[in-house]
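The structure appears below as structure tokens.
Note that one protein chain of the assembly has been removed; the remaining protein chains are unaltered in position.
Right, subunit A next:
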Amino acid sequence: MDKMPKWADVILTPLISLVLAMAISALVILAIGESPMVALTTMIDGALGSSYGWGFTLYYATNFIFTGLAVMVAYHASLFNIGGEGQAAMGGLGVALVLLSLPLPHWALALPAAMIGAALFGAAWALIPAWLQARRGSHIVITTIMFNFIAAAALNYILVNLLRPTGSMDPASARFPDATHLPKLSDMALALGFEWGKNTPVNISFFVAVAACVLVWLLIWRTRLGFEIRAFGKSEPAALYAGINPVRITMIAMLVSGGLAGMMAINNVMGEAERLVLNAVEGAGFIGIAVALMGRNHPLGVFLAALLFGFLYQGGGELALWTTIPRELIIVIQALVILFTGALDNMVRMPLERMFLAMRKRGA
């Protein structure tokens, strides 16, 4: 028997965790002599109070959906992929190489080509850790985190020595051709006859991310492969008994995971920067871990958690802009949310379970 109703498990628990994180954040803000109410209204106003705020919130959320889905898929195979950062960075390289080398006349052609490049490069970056795990038993957590550093160093070298246009002092690639620029949501709104989110980076990749949520849901819960991934993730001895090949599942799950992380590049590299810059991922790979944790490894949860973290990113930026609350405090607030919704999940969950059990007993 389940310990508590499903809605309490998937909605109430994260909500209470969130409120707790906010309460402690408020105390911290009070302690440095600022007003928590002002901070909260600034964040909400800045992130959700205007179409401008929404435009940035959704842009960040798009990044987090991709990296959150990446962590989620691997998690179902019981693999903890914390290499989303490096895989997303390599995805950026894939996008840049495709867009700079192929003469693509229109964004509608450039987008699928860039998606393939991004996914291939992201998956390739997950390939070696996956192979080491499947064949040699090297722990995926160790290898993927090391590959994050290798990716950062490799990209640095590639940007400075290979992709930097001659004469430029900036460690970045050349701008992508104009024809490959992705339509922004603001442009699409204009085409429909209204103004929304002017000068915001949110672009058509957002819809790709939403579609990815649906496809990942299909993969995990509706296909034979997803059945094998979940079965393997729950019990390797049982998987062997059932004829599921552990090497195959480990490789597939990690390649899909790396591919999803890499796909983030169509949003930040192709959609926003329109060239490859240093450190383009900006920690989104790690945020993906928190997003997957908070989203309880379900695409819908990942989507909602990504929106929340998009809000925190954008609202945090506003906070630094309009108040005297230092930028570092925003990181503290984000860390508190991760801490409470991810790491301290059981602190809220277990008392809740006891409460529901007690309620049921009284009802019975």
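Things worth noting here:
As a convention for this text, a contact is a pair of C-beta atoms (placed from the backbone, for glycine too) under 8 Å apart; a residue touches a chain by one contact, two chains touch by 3 or more; residues count from 1.
Keep this in mind: contacts and distances are computed from a predicted model.
Taking the options "succinate dehydrogenase", "Cytochrome C biogenesis protein", "ABC transporter ATP-binding protein" or "Ring-1,2-phenylacetyl-CoA epoxidase subunit PaaC" in turn, only "ABC transporter ATP-binding protein" matches the UniProt protein name of the chain that is not displayed. Summary of contacts with the chain left out: across A:G33, A:P103, A:G193 or A:G243, the touching residue is A:G243.
Across A:L185, A:A209, A:A231 or A:V348, the residue that sits in touch with the chain not pictured is A:A231. Among the residues A:K6, A:H106, A:R136 or A:K361, only A:K361 touches the chain that is left out of the figure. For subunit A, the list of residues touching the undisplayed chain reads 1, 222-225, 227-228, 230-231, 234-235, 237-238, 240-245, 357, 360-361, 364.
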